[in-house]
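One protein chain omitted, others in place.
Chain lettering (A and B) follows the sequence in which the chains are written, and residue indices restart at 1 in each chain.
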Amino acid sequence: MSVTLEIENLSVALPQGADRALALGGVSLALRAGEILCVVGESGSGKSMTANAIMRLLPVGVGVSGGAIRFEGRDILTLPEAEMRRLRGRRIAMVFQEPMTALNPLRPIGDQIGEMFRTHTGLGRAEIDARVIGLLDEVRLPDPRSVARAYAHELSGGQRQRAMIAMALALEPTVLIADEPTTALDVTTQAQILHLIRDLQRKKGTAVLFITHDFGVVGEIADRVAVMQNGQMVEEGRAADVLDRPSHAYTRMLLAAVPPLAAPPARAVSSETALSIDQVSKTYLTRGSGLRKRSTLALDNVTLSLPKGSTLGIVGESGSGKSTLAKCLVRLIAPDAGAIRLGDVDLAHLSRREARQATARIQMVFQDPYGSLNPRRRAGDLVAQGPIAHGIAPQAARARAKGLFALVGLDPAATERYPHEFSGGQRQRIGLARALALEPQILVADEPVSSLDVSVQAQVLELLTQLRARLGLSMVFITHDLRVAAQICDRVAVMKDGRVVEEGLAADVFGAPRHAYTQALIEAIPRRRQPPP
Amino acid sequence: MRILALAGRRLLSSVPTLLIILAGLFLLLQLAPGDTVDALVAQMGGGDQKMADELRRFYGLDAPVVVQLGRYMWRLVQLDLGYSAIYGKPVANVILERLPATLLLMGSALSFAFFAGIALGILAARRVNQWPDTLISTLGLVFYATPSFWFGLMGIVVFAVKLAWLPPGGFETVGAGYAGLARVLDIARYLVLPTLTLALIFLAIYLRIMRASMLEVLTLDFVRTARAKGVAEQAVIVRHVLRNALLPVVTLIGLQAGTMLGGSVVVESVFALPGLGRLAYESVVQRDLNTLLGIVFVSALLVITVNFVVDLIYARLDPRIG
Partner (left out) sequence: MTTFWRLYARSPAAVAGLALLILVIAMAMTAGLLFPGNPLELAGPPLIWPFQDARFPLGTDNSGRDIAAQIFHGARISLLIGLCAMALAIAIGIVLGALAGFYAGLADDILMRITEAFQTLPNFLLLLVLVAVFGSTLPTVAIAIGLVSWQAPARLTRAEFLSLRTREFVQAGRTIGLGDATLIFREILPNALPPVIVYASVVMAVAILLESALAFLSLSDPNVASWGNLIGLGRGVLRSEWYVSAIPGVAILVTVLAVSLVGQGLNDALNPRLRRR
């Protein structure tokens, strides 16, 4: 197969003061017609920078310092800007990660897709409109006419991404660059978009450069794989070769960090109940446009129980109600109905003052390592705050903080540093230390590893497992990733639209799901499919 | 239609605000030393206590404050703004006489400030950190720091006294008897300096906001998408950046309508224009309560109207509203 796009020894320099001199250091890559090449790497690997370099849309201050990029034999780095513009969109097209912000909020979708035609072709209005409708139909959007008239905020995430794909493929480009197009979407939507890209690619013979951090996605659609780390290409080859027989240590580490598709065997748990959630309901009233109030049923009669010393996983996509449930458990929100019993205390029916005291027994670890720590307080103070607010002397509280730092694997001397001096994984450990400072019986972890790189995720999960054993914690683990839940949870509950649709031992829910939604969730997880014999 | 309903709702909710303002001001003004009668008596060159008391009873100023307030609000609802003791005419008439000059001044100042400010802001953003940007931004800063009345005075010195290109004050050539187009041009000549003076600070503000807004929008994702589609830079600016960047500036017009009315007080004083601003100043000095409250009422109405129009325009620009 001929090489359509070839990157030869490309180096891209960052401006002075960045954390390293080169964003890309001597990267070489070959993309052939009709194949999907997945570029895999964690954050900071330079994968997005490669895409921007190909399109010659590097950010201000960042420039190519060496190498060449050949498209159909021509070095496009030396092309004048006007000619490069003619290539963009028509021969090389791009799909971005966040469809909400990648579309102009003030113009209808059809107008923006039509812009492709208006910029590169001389077609008339009627012809363009017809083609736009055709494209929207091809990406399987129901009712293409109303989608063409709609604005970005009126569509769902999956619909927006389909529209973006339609826009990118409008002029049947030779190369499609997809920069993490499914990362911001729900698992089920993600699966649909992946299949759409693969089907369209097969039909039109486009060469696709697919950037991702998820090896599951690689297994699902890649023909070839390239692994990047810190601006370097560390491994490259056919998908089967790299996935089965990785040669570089980094690749092996990344593959090992992906949670497997089988749950570990169940372990013995106590029969005592630490926390019982009994028919909890919550409705949100939002002031919509006009005088009508829109009501959303966030939780609908949820009943669950957490055995002492075990971990209960709550799995669901966005809008399932899992975050609302987490907030009810720590009394950030009060449920409208039902009871949450911790021992003999009903958390749902406490006054605000009583709730403040009771919450010492049930603590939360938050999702965003960057937003969950006050940037203006020292790390040690953040951990000591809770005990001080509950009456412990400041000296003792700070000593406790140092002890907790050691417990979560951080240097006790680091209590004097500010949050921005720590990495994402380290910040989550600080958050964990803060939650453990009040010596709670129950720990609620709300998507604690979702914002972390894959390699760091494994470490934090390992830490949680250790702490659970050492401190005898009972945990509620909230996540959208069923694989992660299966690794660390004893029991798993699957939620959809505010209701629990399935609940049971992790191995059962994962291995033999009974509800259709759970089955769809598991089926949607991207992974290597063995071709039928 | 939804846009109209939304803006209409905002309009309706301004009514209680209006009433609160007027009631508040009425009560506040009771605390002022001296009242209309004192000013009248001073104007007449003195008088005895009995006459003052008679006058007070005639104007209803001897009743308790709450009663006076009640009476005022009742008349207001019937759109009766009361009687100006100083001018000897109904307040509504006095205000209507002075309204055109202020409306004309504000209208032209706002248009000039808006269009010039936006144009300069776009120019500065396109050539950011190069010399056109530095020049425009510096000019903007200087305009912002210039006291408007001083600029007016200096304008008079340069253009009216030294160069004699423009008149030093007034609304039109008195006694010339112009009509039709000739009159329009005549008034326009008289309004050049006042318009520039009033527009100055707002020009600076719109310039700065437009420039910042353009620079902000240029970093947004959908601009990157447009470039990735191969759209030429000029088209990216016009078709994608401009409308998005205009939104904060449009909002600002509504927020600053009141400030501009306040500014007209000073400008009308400098250029001796027969407008509402100068009337407000005079009624404060002369303790003409009715006229002052009438002016506040009318200017609040003006501000509310401007906000209403701005809401409509904004909703037209941004489909996410409503």
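As a working rule, contacts are C-beta pairs under 8 Å (C-beta built on N, C-alpha and C of every residue); 3 or more make two chains touch, one makes a residue touch a chain.
Note that the structure is predicted; figures quoted are calculated from it, not measured.
Undergrad: Could you tell me which displayed chains border the chain that was left out of the figure?
TA: In the entire complex, chains touched by the missing one are A, B.
Undergrad: Which of A:125, A:245 or A:356 sits in contact with the chain that's absent?
TA: Candidates A:125, A:245 or A:356; residue touching the omitted chain: A:356.
Undergrad: Of B:18, B:135 or B:192, which residue touches the hidden chain?
TA: Touches the omitted chain: B:18.
Undergrad: Of the residues B:7, B:241, B:292 or B:310, which one touches the chain left out of the display?
TA: Considering all chains, including the one not shown, the answer is B:292.
Undergrad: Which one touches the absent chain: B:12, B:66, B:79 or B:145?
TA: If we include the chain that is not displayed, B:145 is the one touching it.
Undergrad: Please give every residue of chain B in contact with the chain that is not shown.
TA: Touch set of chain B with respect to the missing chain: 14, 16-18, 20-21, 24-25, 28-29, 31-32, 128, 138, 141-142, 144-151, 153-154, 156-157, 161, 212, 215, 255, 258-263, 265-266, 269, 280-281, 284-285, 287, 292, 295-296, 299-300, 303-304.
Undergrad: If the hidden chain were put back, which residues of chain A would touch it?
TA: Interface residues of chain A facing the absent chain: 60, 330-332, 356-357, 359-360, 363-364, 366-368, 371-377, 385-386, 389-390, 431, 434-435, 437-438.
Keep this in mind: only the chains that are shown with their structure count from here on.
Undergrad: With chain centres taken as the means of their Cα atoms, state the distance from chain A to chain B in Å.
TA: 51
Undergrad: Going by the contact rule set out above, which residues of chain A touch chain B in the complex?
TA: 55, 57, 85-90, 93-94, 96, 98, 101-107, 115-116, 119-120, 151, 153, 164, 167, 289-290
Undergrad: Okay, in this complex, where on chain B does chain A touch?
TA: For chain B paired with chain A, touching residues are 2, 5-6, 220-222, 224-232, 235, 239-240, 243-244, 317-320, 322.
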